[in-house]
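Below is one structure. I have some questions about it.
Omission of a single protein chain aside, the complex is shown with its protein chains in their original locations.
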Amino acid sequence: MSAIGYVYFYACALFAVLGALGTVGAKNPIRGAMGLLLMILSIAGLFLALHAQFLAAIQLIVYAGAIVVLFLFVIMLLGPSASTPSDHRGRIPRLIGAGLFGATGLGAMALLVSSSPKSTIGPTGYPSPTGDFGSVDAFGRIIFSQGLVPFELSSALLMVAIVGAVAVARGRHKSDPAISGAATLEAENVPHAGQAPRTAGGITREAP
Amino acid sequence: MKPFLDLFSQNDFSLIAVVLLMPLLGAFVNGVFGRRLGKQAVRMMALSAVGVSFAAAIATFIALDSAVDAAHTAHGEAAHTKLSWLAWEWMRVSGPNGSKIAIDLKFSVDALSGVMMLVVTGVGFLIHVYASEYMREDKGYWRFFCYLNLFIFSMLVLILGDSLPVLFVGWEGVGLCSYLLIGFWYGKLPNAAAGKKAFIANRVGDFGLIVAMFLLVVYCGALDWDGIQRHANDLVVTSDRPGPIHLWPIGGGKFEDYVIAGIRIPLHNLQPDKPWTITAATAVGLMLFLGATGKSAQIPLYVWLPDAMAGPTPVSALIHAATMVTAGIYLVCRLSFVFVLSPAAMIVVAFTGAATALLAATIAVVQNDIKKVLAYSTVSQLGFMVLGVGVGAFTAGFFHVFTHAFFKACLFLGAGSVIHAMHARIHDEERSQDMRNMGGLRRYMPLTYGTFLASTLCIIGFPGTSGFFSKDEILARVLIETPTGVKLANGAAPWQWPSWAPWLLWGMGVVAATLTAFYMMRLVFQTFWGDFRGWTIGRPSQLSKSHHDDHGHAEDEDAEDGDHHHHDDLSQPGPPPHESPRSMTIPLLILAAAAIVAGIFNPAAIKLVVSTFSFLPLEHWLDPVFSDAARGITLADHHTAHTRELVSTFGAFTAFAAGSGLAYWVYVKEKGKPAREMMLKVPRLYKLALEKWRVDEAYDKTVVSGVDALADTAASVDQGIIDFVLARLTALVVAATGTVLRVIQNGVVHVYAAVMVVGVLALGWFFVQPHADFTVVEQDGDYTLQAGPGPGYEFRWYPDATKEPQTKDFSETDNLKVHIADGKSQTVKLEVKNAFGRVGSKAFTITRPAQPAGAAQIREQ
Amino acid sequence: MATKTSTPALPPSPAGRPAWTTPLFVLLGLVILAVVATQLLGRASDKDVASFSATNAAIGSVLPLLVSAVVAWLVPQGHSWRVRLPIALIAGLFALFVSTMWPSAALVETADGAPAPEETSTLLSWLIGFPLAGAVAILFLPRQAPRLLKATTLIVMLGTLFAALPLLRVDMGRTFHFNHDVVWIERFGIHWHVALDGISLWLVVLTLFSTPIAAYASFGSVSTRIKDWCFSLLLLEAGMIGAFVALDLFMFYVFWELMLIPMYVMIGVWGGTNRIKAALKFFLYTMAGSLLMLAAILYLAYTYGRVTGGNASFDFFELQRLQLPRHVQLWLWAGFAISFFVKVPMWPVHTWLPDAHTEAPTAGSVILAAVMLKMGTYGYLRFCMGLFPEACGELAATLGGVAVLGGILYGALCAWRQDDVKRLVAYSSVAHLGYVMLGLFAATQGSIEGSILQMINHGITTGALFLLVGVIYDRRHTRMLDDFGGLAKPMPIYATLFVIASMASIGVPGLNGFVGEFLIITGTFSSDKLGHVAGIQSVGAALGVILAALYMLTAVQKMFFGPVTRDENKHLPDMAPRELVAIAPLVIAMFLFGFAPGILTDRMHGAVERVLADYDYRAKSGTGGKYYDGPIRIGPRRPGAPAALTSADGAAGADEASDAQPAGGSPGGAPSGLRINPHGAPAGDPHGH
Partner (left out) sequence: MIPVEHYVALSAILFTIGGVGFLVRRNVIVALMSIEVMLNAVNVALVAFNRLPTHNNAHTGQVFAFFIIAVAAASVAVGLAIVLSLFRIRRTVRSDEADLLKN
């Protein structure tokens, strides 16, 4: 049991890391999306091991079923433009930031492992959870009792996100969205042009 | 009369209010409604206001007289008596040591102010009568009488005020009226400028008055006359606080070397071995006198008075000759008990007076403008008065104020009458007042001539006239009286006059008197004797009527500027100059008569002839007022005094005789030839005198341009440095910083993310590190140390840092109580471990001072 | 600008109007009768006090009506009822004001006998609320109805003024009155705490008095965006009143900033040609200062919470109890003082003032000069001297030098060099407020009273001057001295009023400017807070009176006297009815407070005594300043502080439960027995250990 558990964990972990690396490293975004899918599946597996069956299901449905598909959909929509050639602009600060970030992450991990109380790590493991821990029943009880307000709020959030996404993606004008959208933004960059009628009111006072 | 006066008690004598408020009412009515009232009503209002005021003043004076008599019988000797009326408390100022001094709007009449009150209302009334005719054609008639009434009101406030601040109200009020009246024809810029000059010169004097007031507040703790008199001796206190006044180092401070950035600035060199001090009495005296020089036109502030003649002539007579300008002398007399405390201040007063008398006389000798001559003669006579009060002869000085009011008013009004006549043909102001265009007027204007001559005789000291008695009295007193002050509190005597000072003063006075006789007679001879030089006199029938009629002062308000410069064609014959109407001549007659006979109030010179003579009403009347001042004046012994009086009287008489004789010789016998020869001989000296010794120009070059330069500097510093540094430079710095920072804002999201990482890193480091801190609360030696909270913190306390911790392990206990005995100190240490297992520590040394109530001192190690 | 009313020359018929002479002599007779009557009455009063006070009361009630009637009759014919009625009303109000406020023993006696007038504790909150509500109401009115907007604004302002009348009926004494204390934000110890003492009383009255005048005058010249203008005015009034009565530092800060915004808008929208720059300068200067103050306030409140172990508190009286060591106190003092100095403005942070004044519309200048500058001096008096007396004492001598040299003398010299009348008046403000600050630094009874008086008087005088400059600006659209000259000819009434205002500004005794300056100068000389430089500083301040005459008279001469040099100026219309009505109360006040400053000072004696007792208690050792030395701790309450809601005495006992408890006391029940016996609470040292 224990050995299988370890093997299962490490396999999932390995796939998750590989998937993550693929997501981040792939030149082609399609491959990146595939990497993401791999990682998500692996994590869903880990959730199962952690007695989070409902969450694993949600992970599959929402992430694999919706988000990755949405990514793919957009990548397809953009076609060849979706993959960008690399250039050197801003590369150095980016690399420095990335290096710092990586160092921090790894450092934090090292610190955590070194300072965590040794007593909690042991071969004995945790007792199995009682009852229907992690099941839809248990989860639903919590969501609809204690977590009702955040849950309803999250639905509102999703609603807003949908509306926002539609509004943003639709562009400003129905006719020729691409050009007019750009034109509007350019126009806004011209100082004061938009305010002309308002300041005129203030100036009129000077007229004798 | 008696039952009427019985209505008023001595301490609530509200008849004074009538005296005061009538002119104010007149001013108000004329000022607000005058434009619509018409000249008749304005005239009636103005005259009745001053007239009623005069009548009330007489009633007040009678009441005062009876009160003085009553006091005399009560005390057996003449006592200082006054009638007072309190309006309300005006304000309360801070005195020394946190005391409060109430300043009341209180008015009082005593012997001194009673006489002044009569003079002001009486002469004022006559001049109102005169002016009502003189100004008949002026469009600003109502405005003129509004100002004139307001002036009478202010002057009465000045005289009747029972304290220095109330006097100051009147003081400024007359200054304001003077400003308005000098600039009465404001359409002309020189008039407005002269008004401004007068106001500002007076303002310089006011500065002195304000300084004197706050000195008196602190040293005497009072500002009303009685209070100052009571505490006058505090002004010469030298020992305790507030002590004498430190001129250097300022206020008695101490200079110590100042070290800045290692550079030592040796300020101690500025520290004198012995601080330079003057007594408060000297300071107060000098400051009060600065005020007096402003109002009474003494050196150095006399320059405004000649310019002030730009105003209408009645104004010159009333304000700039008879009343307002004597305010300074009145002030010195009023506070005589302060002045006598300081011989040093007195010598400044005396020499200023003598120098002014002499300087103004030298200028008057060469002037050609009739009003200018009179103006400088006023300055010179004021100098005599100041000289009189400066040597401690307050009665004599004041007597000259009294007589001068009559004859100088009469002279100015006479001059006005002459100008009025000249205006028939010559409309140019400057030329109509030029004596060279006059001559022989005694034939055409006999009344004017007679009164003018009478007053001239007074001013030059013709024996028997009022001017003779008053001026002679001053000169004699210069030799007899010397201010010696009172002993200082530490027993030392104050600084004393040098022995030559009286003789020098006397000499200056006599020379000035000689010059006075000369220039006044020159004025009379040139104006009234000889032949008329203004224009050819022809038959009246040859003349168009219009020429004659519009001699009204063309300065009427609505006339366009320059409109009134008729091109006077003087080659054409014109009618002879005419005598002025009755309402102008009657005041002249009254004033001239008064001028002649006013001498009987104090004919001290008769004593020389009749040694038993003792009819000196004014001296006796004023005696109680000046009795307190007498202690600071030393009189020569009887014999010496008699001799010196004789010498002085002889000198004065010689001065009169020599001056007028010379004038007769030069201007009548030789028809002015010697004068012209002199003019050619010393042209530069003549020119210098004609240009008034160029004092105005010297002031312009020094004081005025100095302040000017200062103001220019201030204005450019304000714009160029302060505004630049604070506004523009900071804006520049902000803009520059913005330019630099904008480089970072390149709009690339990744760069922002990278920067965010750095921030997160710093925050992360902060949270990973433990932060040990605690606050200390003390209660009678029990110190409670409360540790500050943090994520996952555990604590370990060391009540004494050098010893073992309180508990071996870290625990949740976040506070510690320790007790420290008096005068002991202890170091407390705290160790903190956080969730990451890192440990930080902090130590404090708590010291409890020995005294029981003292607070604990905490020093961070 | 139709001025058919005043100047047109009624050619005075040579014979005059005999009908008029009768009233004149009736007047003459009346005065004599009055004098005799008071004499007889005065006699009677010695015997029978009761009858005298009854007479007094009768006179008090009839007098205003009488005065109104007489003044209405006196206003020269040719003015329409639009001038007569308001001026008569104003005169009646003043008469009422004087008869109630006159510092008379008889009146005090009746006040003592009768039950003390009821104090509505919420009155001050209402006074803030009225204009605020008015401002909100303005938002709902149609933009197209300017008359309605103007009328609403004026009605709200005058309503607030009348609502404030009960403030005057209370004998102020040493304590605070109309105390209203409600918990606002409990978590941070922020209260809505307003109260009034003899110092803030007059500043509130000044605000209430000058804002309607400014508003009324502005309605003649502001023609664009009336709605926004009215809104700004009302908001500004609310902010100013709030800042003067707030005793919670948070609240004070809120109002302090609140009044900044409308003024910024007023300058920026309705100002002159460089308005944007001036508005920005004004805003940045003030903001920079007030942020420092905010930091200091937050530190104080936080420290209070830390020291007491309870909640933070922003209450002035609570924070006053903090005893701070030198290094802390100096920093906090600097935070407050810089903010106030910018507002005053003191040298060298004064340069925003000329720009702001020059560019601001007339009403903006009036309010800025009359009230907003006083915010700085008031703040220094209340908060700096109240919270950090030792620091104030230590720096008083130095700052006094700055006030004299940088304010009084430098300001006057700069004023002399200005070509723009508004700039000139602005610099004269710098000089006048130099006097105020000097009086505060000197910190004697007389000098502080003089300072408060000078604040009021400067508000009246400079307000009037700005109004008058606005009058000529509306006609000529220039303010340059060189563009005028000889204006006395076409505009005699205007010239007269301007000269009166100038004389008041110069400090001619008899007008209001003198009294304050005199009190300040004498107080400065007798002060022991300024060390050995007190003498030279008071001499310097006295020198200022010369310079004041110099710059004001130069301006007057250039504007009004001499020939009319420009054709545009030849036929300028004289004062319009609106302008006359706006300026009349100010001119009346100039004379009134010149001769009877007791009306004002009578109510402030007690409050100034209290402030001085608090101040002297800690700073009495003179220039060195005897600082408390040790960790920050809390002292006992000062006497005269109204019982605040904060139960700080309990909190000082470090009870941990104060988090759970609503900081002591109940928010609803504002203590009713707040009125502390005005004669109690002696000035003694309460710490006497």
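Per-chain residue numbering starts at 1, and chain names A, B and C are given in the order in which the chains are listed.
Keep this in mind: a contact is a pair of C-beta atoms (placed from the backbone, for glycine too) under 8 Å apart; a residue touches a chain by one contact, two chains touch by 3 or more.
Quick caveat: nothing in here was measured; it's all calculated off a predicted structure.
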Missing chain -> touching shown chains A, B
Those residues of chain B which, in the complete complex, touch the missing chain: 745-750, 753-754, 757
Interface with the undisplayed chain - residues on chain A: 2, 5-6, 9, 13, 16-17, 20-21, 23-26, 29, 32-33, 36, 39-40, 43, 46-47, 49-52, 54-55, 58-59, 62-63, 66-67, 70-71, 74-75, 77-78, 81-84, 86, 89-90, 94-95, 97-98, 101-102, 105-106, 108-109, 112-113, 116, 120-127, 129-131, 133-134, 138-139, 142-143, 147, 150, 154, 157-158, 160-162, 164-169, 171, 177-178, 181-182, 185, 189
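As a convention for this text, only the chains that are shown with their structure count from here on.
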Distance between the CA centroids of chain A and chain B (whole Å) is 86
CA centre of chain A versus CA centre of chain C: separation in Å? 61
Whole-angstrom distance, CA centroid of chain B to CA centroid of chain C, is 30
Any idea which chain A residues touch chain B in the complex? 89-90, 93-94, 96-98, 100-101, 104, 108, 111, 115
Spell out the part of chain C that touches chain B in their complex, as residue ranges. 9-10, 12-18, 20-21, 24-25, 27-28, 31-32, 35-36, 38-40, 42, 74, 76-78, 103, 281, 306-307, 309, 347-352, 410, 413-414, 416-418, 444-447, 449, 486, 488-489, 503, 508-510, 514-515, 518-519, 521-527, 531-536, 538-539, 542-543, 545-546, 549-550, 553-554, 557, 560-564, 595-598, 601, 605, 628-631, 633, 654, 689
Looking at the complex, which residues from chain B come into contact with chain A? 746, 748, 750-751, 753-755, 757-758, 760-761, 764, 768, 836-837
